[in-house]
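Omission of a single protein chain aside, the complex is shown with its protein chains in their original locations.
To keep things simple, chains are lettered A and B as they appear, and every chain counts its residues starting from 1.
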Amino acid sequence: MKKLFSLVLCLVTTACLFAGCGSSDKYPNGKVYVYNWGEYIDEETIKLFEKETGIEVIYDEFDTNETMYPKIEAGASNYDVVCPSDYMIQKMIDNDLLAELNWDNLPNARANIGAEYYEQSLAFDPGNLYSVPYCWGTVGILYNTTMVDEPVTSWSILWDETYKDSILMQDSVRDLFMVALKELGYSMNSTNESELQEAKELLIAQKPLVQAYVIDQVRDKMIGDEAAIGVIYSGEAIYTQRENPNLAYVIPEEGTNIWIDSWVIPKNAENKENAEKFIDFMCRGDIALMNFEFITYSTPNTAARDLIEDDDIRNSEIAFPDLSKYDKLETFSYLGEEADTLYNNLWKEIKSYTSY
Amino acid sequence: MKNAARRIYIALIFIFMYAPIATLGVLSFNASKSRAKWGGFTVKWYVSLFENEEIMRALWNTLSIALISSLVATVVGTISCIAIQSMKKKGRAIVMGVTNIPMLNADIVTGISLMLLFIVLGIRLGFFTILLSHITFNIPYVILSVMPRMKQLNPSVYEAALDLGASHVQAFFKVIFPDILPGVLSGFLMAFTMSLDDFIITYFTKGPGIDTLSTKIYTEVRKGIKPEMYALSTIIFVVVLVLLFLVNRTPKDKPAK
Partner (left out) sequence: MNKKMLSLPYLFWCAVFIIIPLCMVVYYGLTDKTGAFTLANIAAIATAEHAKALWFSLLLSFAGTVICLLLAYPLAMILSGMKVSQHSFIVLIFILPMWMNFLLRTMAWETLLEKNGIINTILHFLHLPALNIINTPSAIILGMVYNFLPFMVLPIYNALTKIDNNVVNAARDLGAGSFQTFSRIIFPLSLPGVISGITMVFVPALTTFVISTLLGGSKILLIGNVIEQEFTQTGNWHLGSGLSIVLMIFILINMVLSAVFDKDGEGATL
């Protein structure tokens, strides 16, 4: 029995030997705490930043806007740079959680990010005071052409009985309601209770057809031919198509969500200057290109787009759709606490519904 | 006949226990980044694993937290067991009730409640807060595996040792400890393993920039696990397995009892 003990100790010490601890002398210029989506950056770019600036990056990841928010609000952890989506940025501004940016420190951000993206940001960040766009995209339908014969143009295919148990829906409240609201022809920022009730009924009716409610697992399941149709972020479409050429991505004719994820600095940040250096570094053309190639989400960085060598990608309808072709695109906005509660309660009703 | 049935039963359970692990092992050699597709055989993840500083740091955090917290919990837990055993019935019931709380409570409530505590006390979330939380939820596992052994002890043996002139400490180590040792060791192992495997409580009590393997994997679950993680788990598993066989092959110093 004693050997059991020594076994564990032995294992731990050997493991520690090659795990080791990072030394702090390498970074004379302080730290920056970054809080970003999972798998949403090329880690090489972080290393380059550390090398060039001598600032140590402490990098952390979250999985949905909703899980990120309480952490920032609680104030227990002081992040210097965060990357939320549009409506969440609005909520953070409303609740006074963000610091204003000093644009003098952000030359790359001013020069390289396309003007149209700043304009789009005005919807949630009036005056462009708080945010620098990092990635953007749409939400659409990814389908497997070997399983779906008809042309897919509309959200209504998600209610088609023939695809029972082969449909994947998003497991986050706003994305889920967006699909139903758009299918019904309403705004996806609706706060009208009867519209939302209608959307809820529609989603409940759909539930027996749905294989699973997932977030990014859509990717693996579509690649593995597990499902025929899935609701997915455009940025994932390029990657999944590379892995499984039978997949196709469409933006439904009823319109969809066009979203932006942007860098912001929380009010309680302790290293604001380093934070701005980090943001500006990420806006450099070559760096943004590295990130684009790694995560395949559309970049608002025009300098980076010009550097893309592959014509197919640079002009890809998925990565860089011509937005003028779609007239019913909307961006999420923060709907206020009351509407948030309403959405969440209706969502709970959908989730707790079972047909047995 | 009876023996064959037993063997088959054990074999079935082992297949059930180890099928997912075999799956992970296979995935670690998959050239495709997606778990849903077999992209050919590769060992590149085993190479890139050691170049991945973040995973290495998470491994270090996980192991050191697990080791320190389980050692502390084992010592505190075993000592507490003696104290609890000597209490009156009512007191014992109350203390055992409290002990059960972190185990019986939803992890998420324990996690949140500890996070609230640290925020109110103004302790910055980080390595230390995770460690404190892990000790807290590890102690009950030690107590619960020591306690049944303790209950089965004959109290008069201890008293007899005292009567024969042994000090309390002597009596404990000579009489009680050998009997409860299997419980203590399995408590330690349980605590170590629970700490290694914990996700929820760590998630709520961790601060920026500190990750254990669990929290790192969780953020990756939604996005697709990095294949290096499969490789790391496979290595850990194989190392433990090999050590286990080595330990069992060497001649025993003496029979366990």
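Criterion: contacts are C-beta pairs under 8 Å (C-beta built on N, C-alpha and C of every residue); 3 or more make two chains touch, one makes a residue touch a chain.
The structure displayed is predicted, hence computed values, not measured ones.
Peer 1: Over the full complex, note down every shown chain the hidden chain is touching.
Peer 2: For the complete complex, the undisplayed chain touches A, B.
Peer 1: Pick out which of A:Glu226, A:Glu254 or A:Glu330 touches the chain that's been left out of the picture.
Peer 2: Looking across A:Glu226, A:Glu254 or A:Glu330, the contact with the absent chain belongs to A:Glu226.
Peer 1: Of A:Tyr33, A:Tyr69, A:Phe177 or A:Tyr297, which one is in contact with the hidden chain?
Peer 2: A:Tyr69
Peer 1: Take the complete complex as the reference. Which residues in chain B touch the chain that isn't displayed?
Peer 2: Against the left-out chain, chain B lists 6, 9-10, 13-14, 16-21, 23-24, 27, 35-36, 76-77, 79-80, 82-84, 86-87, 93, 95, 97-110, 112-114, 116-117, 120, 132-133, 135-136, 139, 144-145, 148-149, 151-152, 168, 182-183, 185-186, 189-190, 193-194, 196-197, 199-200, 213-214, 217-218, 221, 225, 229-230, 233, 236-237, 240-241, 244, 247-248, 252, 255-257.
Peer 1: Which parts of chain A are in contact with the chain that was left out?
Peer 2: Spelled out for chain A, the touching residues are 1, 3-4, 64, 66-67, 69-70, 73, 171, 173, 207, 210-214, 221, 224-226, 340-341, 344, 348-349, 351-352, 354.
FYI, only the chains that are shown with their structure count from here on.
Peer 1: So, what's the distance in Å between the C-alpha centres of chain B and chain A?
Peer 2: 34
Peer 1: What does chain A use to touch chain B in their complex?
Peer 2: Spelled out, the residues of chain A in touch with chain B are 1-5, 7-12, 14-16, 18-22, 33, 35, 37-39, 43, 58-63, 74-79, 215-217, 219-221, 223-226, 243-244.
Peer 1: Can you list the chain B residues touching chain A in their complex?
Peer 2: Touching chain A from chain B are residues 32-37, 50, 53-54, 56-57, 59-60, 63-64, 66-67, 115, 118-119, 124-125, 181-182, 185, 188-189, 192, 207-209, 211, 218-224, 226, 236, 239-240, 243-244, 247, 250, 256.
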